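All protein chains but one are shown at their positions in the complex.
When the chains are written out, they are named A and B in that same order, and each has its own residue count from 1.
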Amino acid sequence: MNDSSNWDWNPGKRLIAPIGAWAATYGWVEEPVMSADGEQVAAVVKSDEAAFAACVNGEIWEASFDRVWNLRFTADGRLTGLVNDGGMWTVAVDGQAWESTFEYAWDPRLPANGGPIACAAKNGSEYFAVLDGQPWETTFSNLSQLATSLDGKHSAAVVQTVDFSEGDIFKFQEGCYSVAVNGQVWKRNFMNAWDPIFAPKGDRLATTVRLTLLETTIAVDGEPWPGTYSAAWEAHFHPAGERVTAPVKTPKGWQLAEDGRILWERAYAQLWHQLYSPDARRLAAVVAPRFGRWTMAVDDQPWKTTFGDYVSDPVFSPDGKRLAAIACQDGRRTVVVDGTPWAESFDMVWPPVFSPDGRHVAARVKQDDRWRIVVDGRPLPEAYTTAWDPVFSPDGKYLLVRAVEGSGAEAVCQRLVRPLNDIRG
Amino acid sequence: MHAVYSFLTGPLAWVAFGIFFGGIAYRLVSRALLARKRDTAVFEYWSFYHALRSILHWICPFASVNSRRRPVLSVVTFVFHVALLAAPLFLFAHITLINEAFGVHWWFMPDGLADVLTLAVLGACIFFFVRRKVRPEVAYLTTAGDYAILALVAAPFLSGFWAYHQLPGHAAATLLHIFSGEVLLVIIPFTKLSHMFFFPFTRGYMGSEFGAVRFARDW
Partner (left out) sequence: MLDEPRNTQEQIYDSGIAKGAERLTPEKIQRVIQEMLAGEAGARLKTYVETCVHCGLCSEACHFYLSNDKDPRFSPAGKVKQTIAEMVRRKGVVSVDFMKKASEIASTECNLCKRCAMYCPFGIDVAFLMLFVRRICHKLGITPQYIQDTAHSHSATYNQMWVKDDEWIDSLQWQEDEAREEMPNLRIPLEKEGADFMYSVIGPEPKFRAQLIYQAAVIFNTAGLNWTMPATPGWDNSDMCMYTGDNDMMARIKKAHFETAMRLRVKKIVMGECGHAFRSIYDMGNRALGWRMPPVPTVHAIEFFYELLSTGKITVLRKYDKPVTIHDPCNVIRGRGLHEMLRYVAHAICEEVIEMHPNREHNFCCSAGGGVINCGPPWKMKRVNGNKVKAQQLFEAKSKGAVTCIAPCHNCHGGLEDIIHVNEIGMDLKFLGDIIYQVMEKPEQA
């Protein structure tokens, strides 16, 4: 992840921008986004009658566009957006549009670190991916499910390799799709390919493929596993990048397979979103041990507590010892850590965040249309108009809260650093 | 003759009732286990309130739209089923036999009423038979098995009536009666007559799905 040690961790509250006042200036202000370090807040605003731009901490981009949307900060604080100028689309980074423009550009992918930004684009009927403004050399008649490696340097997508006319079901069943990695298409075609995913280093790629209407499996670097299943969900690489796991549907139920062999013996009513602990020692997945009950399983051992609606967004603590996820029961959501749910539940909960030492878990929640930050199950007293995910300081002593206080013209975007001791009190 | 009678009312009766009750139990349990394995929905969405609500609407004549649309059939089936169950259960002759064997007895109906019920069942069987012949939508569905089952249902009633009224050949009729009654008991669990014990489940499940999930009536 991004190095947060050089962020401002001095405790206290700092005003980032009085965003409520922007409306008076621009007339049109869309929902704000905030950078990870809480130093910048931005929103799409109208720069004049028919032109849009992003306003960052009160400063508007110099360039304006016919349309700006999907504003998001990269982990290292660059503000990106999809922009349209004179009918051509591209990505703008900190107000600077890429030189290359396209008939359409969409699905921006931001790197976890300072790497390139990717997106999907098309000109005419030619589809391709673009990295930092540089399009792939090859184009396809369709492209979807763009994926990038962690460092953003590699890109891949499911592409259509054989044209068929609508209604030609037999041609389709022969396999007209494949995966292109950095523009290079795999040798083999498939009926379908789904959820391409890079190995951590970006050197390998796995994807779920359907070989026939009834046979689905995982293909790694274009080579399908020998066995097939009636269904399979997205694959996942081992942190070392060699082994690949995927949930597969066998006659027994859903099981976790690794490199084509069953890894988890237990069969579940559902199993998906597997993830490794950072130290690669433990493997967890969202499971339904039986119809309608959801929980997490770690190394094929489901937690005892189950939930009726769903369990989602699992995350391991950095030391790999603890596991947290969102759990929903009777329409109320909470965070569940190692099988124990927080006492309070909320209308909405965002993915939990661990402190670096794994001892604390925080999350932003929404209750009665107000956002709050909850730490270890205890909501902080303040309620906000908007809030973003809290961030722990590298030494685990402070919590960064990024939020909008007040509403309407009074709304201000704040950056608060709170000592954890305070909170634990 | 007497040996045959003893055999029919002795060992064979045991066997018949054994298969009847055992068969029902087996069918229900094995079906429930299968449902556990493959149709979790049946358990997941089962709602006693809505199941019962639906069952009642379909047991009472004229409580469902379709029943109101077919008044004659509704009355006939209702009478048929009530008579079919009541006649043997509350028949003096049957209760006497049971009393002699087990020393238990319960209310019995006057024989005149039993006659009426018996004739009602037989009449209904004729009605069903004719219906199968003349209604194209029923004729299309009808198989030889349907007629055979109808005949097997009618048989104990016809022969029982024959025996009771001492009509010519009543001795043989008595034997035939007992035998046919036993045959009927034996086939119930294994033919479409299993609707007797599956009905609460099929109807109840549909009632649950409609009532508790779909918020709609199913009658």
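The rule is short, and it goes like this: a residue touches a chain if its C-beta (ideal position, glycine included) is under 8 Å from a C-beta of that chain, and two chains touch if they have at least 3 such contacts.
Model, not experiment: these values are computed from the prediction.
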Contact partners of the omitted chain among those displayed are A, B
Out of A:W7, A:W98 or A:W350, which residue would touch the omitted chain in the full complex? A:W350
In the whole complex, of A:G114, A:P278 or A:G308, the residue touching the missing chain would be A:G308
Interface residues of chain B toward the undisplayed chain are 31-32, 34-35, 37-39, 41-42, 44, 54, 58, 64-66, 69-70, 73, 135-143, 146, 192, 194-195, 198-199, 201-203, 205-207, 210, 213-219
Please give every residue of chain A in contact with the chain that is not shown. 28, 30-31, 67, 69-70, 104, 106-107, 120, 122, 127, 142-145, 160, 166-170, 172-173, 177, 191-192, 194, 210, 213-214, 216, 230-231, 233, 249, 251, 269-270, 272, 288, 291-292, 294, 308-310, 312, 328, 331, 347-348, 350, 366, 386
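We take it that only the chains that are shown with their structure count from here on.
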If you average the Cα atoms of chain A and of chain B to get two centres, how far apart are those centres in Å? 61
For the chain B and chain A complex, residues of the former touching the latter: 40, 44
Contacting residues of chain A [partner chain B, same complex]: 269, 290-292
